[in-house]
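Take a look at this one; I'll ask things after.
For this view, one protein chain was removed and the others were kept in their places.
We call the chains A and B, going by the order they appear; numbering starts again at 1 in every chain.
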Amino acid sequence: MHDALLHVENLTKIFRTGFLGRGRTIIAVDHVTFDLKEGEILALIGESGSGKTTTARMILKLLRPTSGKIFFMGKDIWEIPNKEYWKNVQAVFQDPYASFNPFYKVNRIMRNVLKLLPNNVRNDAVKRIHQVLEQVGLNPEEVLDKRPFELSGGQLQRVLLARCLLVDPRIIIADEPTSMIDASMRVGILNLLKDLSKKEGKSIIFITHDISQAFYVSDRILVMYKGRIVESGPPEKVLFSPEHPYTKRLISDVPKLHERFEL
Amino acid sequence: MKKILEVQKIRGGYETPYGFVRAVDGCSLVAYEGEILGIAGESGCGKSTFAHLIIGYVKPPLKVLEGTSIIDNTDIYKLSWTERRTKVWGRLVSVIPQYSMNSLNPTKRIKDLVLDVIREKYRTPPPKDKIIEMARVRFEELGLSDKVLDMYPIELSGGMKQRAVIAISTLLNPKLLIADEPTSALDVSTQKRLLQLLYNLVRRKNIVRTLIMISHDIATLRQICDRMCIMYAGKIVELASTEDIINYPLHPYTKGLINSVVSIEPSLRKKVLKGIPGAPPNLINPPPGCRFHPRCPNALPICYKKEPPLVEINERRYVACWLYAET
Partner (left out) sequence: MMKVSKTRLKHVMGIFVRYKKLLIGTTLVLGILLFCLIGRIVYPVNPRDIAFKDLLPPNPENPLGTDVFGRDVLAQIIHGTLNSLRVGVAAGLIATLIGVIIGAVAGYFGGIIDEVLNLITNTFLVLPTLALLIVIASYVKMRSEWIVAFIIGVTSWPWTARAVRAQVYSLRAREFVDLAKISGLSKFEIIIFEILPNMLSYIVMCFTLQMAGAILSEAGLSAIGLGPSDVVTLGIILRWCIVWEAPRLGAWWWFVPPGLLITLIAVSFLLLNSGLDEIYNPRLRRGIR
């Protein structure tokens, strides 16, 4: 249990809205428990309202849990100093255009993250930035001096992955990284994530509503529904022998390329 | 089969501070009565603009440069705006725009929206209760309880809102319905139910005769479409039956697109999908020749210079590619 890279135990988040007792309670994440192993891609599948993004934000220390614990390499993440934690755990978010501050050029996002690195590495910054951009399949000259709106969504997501690589984290949380990208560019990002995991040994939590993408990219799948994990297992098992009725419904309702619904 | 839509070489685009965006650059299309036709393409390919140009809904900054659109023997561009509004839109053809379910007036009840739409179409509209009764019947037919008429949009779920929009758009039984991304932003199960609804509209309930569905999601389109038209950078690159597009694509872009679709099939686990390198071109200054040539693995020298024409390969199968056209 504690030898997993990331161990999430009974994680719960309850949002209360309203004032002084007249409010509503929303249980966004309900006693979620799972492990993330080294070098694996774990897919978290859920539709909107399932709690997957809230879970991600808690793992990223952007949100405090109501109860439950998260352990990174055996230590409670809230006892690890922030900068040290984020050197090991980074993220890529859904909307590439919203992930960049429109006021600045693209290179700034790379420079900002250097704050997490020790001083001696910072001196080598330019070389490293070029290196990681090439690693994700981009030409640094074509990309660094541009403004976000001049690049395509696919290019921006690659830059964001390069930004992660600059810090060289053990874990990358990818929250719907391909939802706002066209199909033809999407595959490139999915393949890149696969490479980062198999060739660089990174662990990736791939969050998505699209079960087909999870099937293509992951080693293990967790299905979330109304804040709970209702099914887990390797992709073949979850998709071809699902146990939970929600999973079954999800799979039968997904349009497939080579099959037609009975309408 | 009778032609319900005939679009010839339509060209249009947007005036912007940076130049004129050639969003739809010479597209021709024929749709037949009784069929479900899909228009597929990625963002920026011009499919939504195409829908606007087809029905003649051209407001600045959108400009139509040339071409004709004939819906049920009515030449749209020979009519004035008012004639289009009263005789064509809602009666002959109805468009459900993208994001329409989020554009419902939040301060009006659904029944007030119904009244607004109907009253606009008649010189002497029928009395209010008759309209509401007609709406009630239609709503029930489409799976919405009549309580919905008294509700405000905010009280409805995404799926219900979309159904309401479809119901209101088809109240006058238009011959042709054009739905632009009707299922995006909905969860998977709601999407399936909505596809069922659209299918029923044409095949079972005969409320509309023909449906054109626009989407970026090929797997969704193939569920109900008989034929599919693939658009890229403002041009139609391939038009064929759904089976042919999915299983025997001809145009390199179509092949790349099919090869980018992530679908749940056992064979997919071992396959490495390739996608298409590069990005779509700038439509203010598109590349010369075939617009796809910078990303095409099969580009010939002529592709850099001349645009390929849309050629009929065999019955109702068209491709715009120098690999299949006589130079």
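Keep in mind that, in the parts below, contacts are C-beta pairs under 8 Å (C-beta built on N, C-alpha and C of every residue); 3 or more make two chains touch, one makes a residue touch a chain.
No experiment lies behind these values; they were computed from the predicted model shown.
*Asks:* So which of A:Phe72, A:Trp86 or A:Tyr246 would be touching the chain we can't see?
*Replies:* A:Trp86
*Asks:* Using the touch definition from the top, which of B:Val21, B:Ile54, B:Ala135 or B:Leu257 touches the missing chain?
*Replies:* Of all options in B:Val21, B:Ile54, B:Ala135 or B:Leu257, contact with the hidden chain holds for B:Val21.
*Asks:* Identify the residues of chain A touching the omitted chain, counting contacts across the whole complex.
*Replies:* Residues of chain A in contact with the hidden chain: 57, 60-62, 82-83, 86, 89-91, 93-95, 98-104, 109, 112-113, 115-116, 149-150, 152, 160, 163.
We adopt the following convention: only the chains that are shown with their structure count from here on.
*Asks:* Please output the residues of chain B touching chain A within their complex, sorted ascending.
*Replies:* Result: residues 42-43, 187-189, 191-192, 195-196, 199-200, 216-220, 222-224, 246, 256-266, 268-269, 272-277, 279-280 of chain B touch chain A.
*Asks:* Under the stated contact criterion, what part of chain A meets chain B in this complex?
*Replies:* Result: residues 47-48, 152, 154-155, 182-188, 190-191, 209-213, 215-216, 235-236, 239-240, 249-251, 253-258, 260-261, 263 of chain A touch chain B.
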